[in-house]
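Omission of a single protein chain aside, the complex is shown with its protein chains in their original locations.
Going by the order they are written in, the chains are A, B and C; count residues from 1 in each one.
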């Protein structure tokens, strides 16, 4: 893994972790909570997996690839769920998740 | 800090972390989500602070006391919020939070 | 996944998380640090993955199986590394890692 692609992945993971946490918090303030219940669950799990991926990427972990693969999987699911809602925070989270998933998959394939 | 009281605190923190995560998940399946929205937010934060406290206690961290004090503060708030709801998972979480807060405060005072 | 095997896995993960954190802290106090450098790195990563697995197991996460598979992989590597050292904390960590890896793999296969 070259340093440039690791750095690019780190930035995508940070952006996704931030967007997920923000979406989690904003969803909890929505009126129609039933509609975003799955979003609340997935954004928190997404931010937790991103935090683990960040540690792995930053420390040259031997498990960077399997952790990145898991991160891509969670991000993909979160992107689909958030993408179903029109709230700004959901749409932004969905986009950040897609970019993060793509960056992680590129790293795994490298 | 003697080893016996550290061990007692660790067990209370583990129990609280488990009860908080369980309550978080079960609250997200409740019909009246608006009523438990604050519970969902607090149980997740509680489990995150418990995880940090667990690491500190298990590694003889120099910051065990300030971390335990923070843990007690979050647990107290979570215990009050969960205690307002009659769901089994909320009541059990409230009790686990109270025991954890007390154990953490005892450790800080020791 | 039946509740009994989930509960059994949770207990194995908690034990492994505790043993890993303890081994991390004790290794940092050893005289021959060079010998345990890889152990220090792996025990911390092991405790981080165990924390993620614990959250997944306790919240009936949709990603419990891939997370458990990752946890088994990290635990296996940590068990081999810790198993090479005669310190009590390394030996105990190695055993806890093996039990955790086995419990996680059983869950994945279920």
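Convention: contacts are C-beta pairs under 8 Å (C-beta built on N, C-alpha and C of every residue); 3 or more make two chains touch, one makes a residue touch a chain.
If you're wondering where the values come from, they're calculated on a predicted model, not measured in any experiment.
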item	value
Chains shown that the absent chain touches, full complex	A, B, C
Residue among C:37, C:80 or C:110 touching the omitted chain	C:37
Contact residue for the chain not shown (choose from A:55, A:91 or A:106)	A:55
Candidates A:10, A:37 or A:69 - the one touching the absent chain	A:10
In chain A, positions touching the absent partner	10, 14, 17-18, 21-22, 24-25, 47, 51, 54-55, 58-60
On chain C, residues whose C-beta touches the chain left out of the figure	25, 28-29, 31, 33-34, 37, 40-41, 44
Contacts of chain B with the absent chain, listed as residue ranges	41, 45, 48-49, 52, 55-56, 59, 61-63, 66-67, 70, 73-74, 77
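In the analysis below, only the chains that are shown with their structure count from here on.
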item	value
Whole-Å gap separating chain A and chain B, where each centre is the average of the chain's CA atoms	26
In chain A, residues with contacts to at least two other chains	41
